[in-house]
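Every protein chain except one is present and positioned as in the full complex.
Up next, subunit A:
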Amino acid sequence: MEKYEKLEKVGEGTYGKVYKAKDKATGQLVALKKTRLEMDEEGVPPTALREVSLLQMLSQSLYIVRLLCVEHVDSKEGKPVLYLVFEYLDTDLKKFIDSHRKGPNPGPMPPSLVQSFMYQLCKGVAHCHSHGVLHRDLKPQNLLLDKERGILKIADLGLGRAFTVPLKSYTHEIVTLWYRAPEVLLGSAHYSTGVDMWSVGCIFAEMARRQALFPGDSEFQQLLHIFRLLGTPSDKQWPGVSSLRDWHVYPQWEPQNLARAVPALEPEGVDLLAKMLKYDPAERISAKAALDHPYFDSLDKSQF
């Protein structure tokens, strides 16, 4: 690890602490993520091996934060500690949206930028899904930006088991519920790629609104936020919903006009958003299909 100079702690990732650091030889900035992988009696733990190699493979996409290498150092007790070395990006979508809301020059994000970020997000998510990997914790903080080149990359793939249980963060910081799909909130045992598409929809709306679409502070409140805007779901529109583990009796709300929640968004954008926020996960648009939605027709796709 003497190859790197630690500069500052930049956050708490799914894996643990994240440091900004500089590669002493090349000057390249990197993000160092220390993992808590304990070597067991059979050497490198199998789950770590499988997950890091999967991450290595996924990070070949331009829209996924690149895993540059994996370093190991011996801790004081003589046990190796693994560090994941990622490319460093200077900001994330949360900070970017915040700067448009309350920075020195507040104002909406340019529609063409929202469109471009959405396209890249769908590309990255489609890449993960085509490899059978769910992200499960997509949120603006996990979308890193290269502001100068206008590039968005997905970070913090919570591959899961070797590092942490995705629902509880390592540092016990409050895990945000704002982007969580209703089937997860209702305790569905089987969920799939739709959970990520719900999050993508919430992020889409948030870019257009400059504030979160469903800012709940408990799982129950989160559901009420969703139901108030989209109407309380019925078994007719979402077969089996009332048999889900955590289903209760809720107030009966009628669906509101979605376009009114995102006034800055053009009609094609609202149409795509509605398809991402379908209650029935089976009806929700896939990332791959989203890339072909008319909302992106006016985008110059040759740059991607």
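For the reader, a short list of remarks on this structure follows.
The rule is simple: a contact is a pair of C-beta atoms (placed from the backbone, for glycine too) under 8 Å apart; a residue touches a chain by one contact, two chains touch by 3 or more; residues count from 1.
Throughout what follows, contacts and distances are computed from a predicted model.
This figure omits one chain of the complex; the name its UniProt record holds, of "Signal peptidase complex catalytic subunit SEC11", "Metaxin", "B-like cyclin" or "Autophagy-related protein 101", is "B-like cyclin".
Taking the complete complex into account, A:H72 is the one of A:K22, A:H72 or A:R210 that touches the chain left out. For the chain left out of this panel, the touching residue among A:G11, A:P80 or A:G231 is A:P80.
Within the full complex, the residue among A:E42, A:E77, A:E254 or A:D300 touching the omitted chain is A:E42. For subunit A, the residues touching the chain absent from view are 39, 41-44, 46-47, 49-54, 56-57, 60, 67, 69-70, 72, 80, 130-133, 159, 161.
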